[in-house]
Structures are given as C-alpha cells and as structure tokens.
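This view holds just a subset of the chains, kept in their places.
The letters A and B name the chains in turn, as written, and every chain counts its residues from 1.
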Amino acid sequence: MPDHVYRSIELTGSSRKGMEDAIQNAIARAAKTTPKLRWFEVVETRGHIEDDAVAHWQVTIKVGYHLDD
Amino acid sequence: MPDHVYRSIELTGSSRKGMEDAIQNAIARAAKTTPKLRWFEVVETRGHIEDDAVAHWQVTIKVGYHLDD
C-alpha cells in the first residue's frame, strides 16, 4: 500500500441560513474543480449584520483532498 | 470618501436552542444600545450541562460597529 499525500486549501463559505450551510456551500463549490475531497476543519466563524440580525454566516474552513500518485 | 473607524466589543449570548440562537441573542441585545452593528466573529463556544444534556449554549463573539465621524 503506497504512502499517500494530501493537500489542504482554505475556503470561506457564506450562507443566509446558518453555519453548517455555509460549510456545505464551500465544499460543494470546491468539489466542482477538485475531486476527492476528504475532510475539513473549521478555521474561523464570522458574519455580517444587517438590521440588528445576522444577514450572512461566513465560515472559513481548510479542506483536504488526496493527490494522485 | 472618508476613512472609517470601527470599534468591537465582546459579548456572550446564551440560548437553550443552540449556537446560532445564542449569537442572535447577543446581537439583538447589543443593538438596543449600539446602532450600526456591522460584523461579528466567534471567539469561544461553551455551554452548561444539566441532566446529561446541553442546557444552555453560550457563544462569545466580538461585534464590530461603525463610529460616527
């Protein structure tokens, strides 16, 4: 069994619905160009406020994927 | 266009429902006395446990707002 190498990239997903949806949006967008996504890790959670409420949830994640040999 | 200055304050919101509701509670309370809230950033997520389950979600955030010129 060979020794694998992974790469991770940093993305910020945004959503009007909530934190988990922001993460799902970032992963779905990354998957369009990067196959074999394997894991993520939350780096930072922020948001924009409009009219005294959260308007956009913004979650920054590291996403890791497998590099082909 | 002038150069703006922002201030950020640290708040802990609490909720029986969940993390996002705790954040919304903190922002709604701050908005009563501080207009022009613009963004937030999660600093820490904690909670109290009662009867072997989360009783209160407590999320500490930094909230930024615009200082009038």
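One rule holds in what follows: contacts are C-beta pairs under 8 Å (C-beta built on N, C-alpha and C of every residue); 3 or more make two chains touch, one makes a residue touch a chain.
These numbers come from a predicted model, not from an experiment.
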One sequence, 2 chains in place: how many copies belong to the entire complex?
12
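What we mean here is this: only the chains that are shown with their structure count from here on.
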Centroid distance [mean C-alpha coordinates] between subunit B and subunit A, Å:
23
Flag every residue of subunit A that touches subunit B in the complex, lowest number first.
18-19, 44-49, 52-54, 57
Which stretch or stretches of subunit B touch subunit A in the complex?
19-20, 23-24, 27-28, 31, 37-42, 63
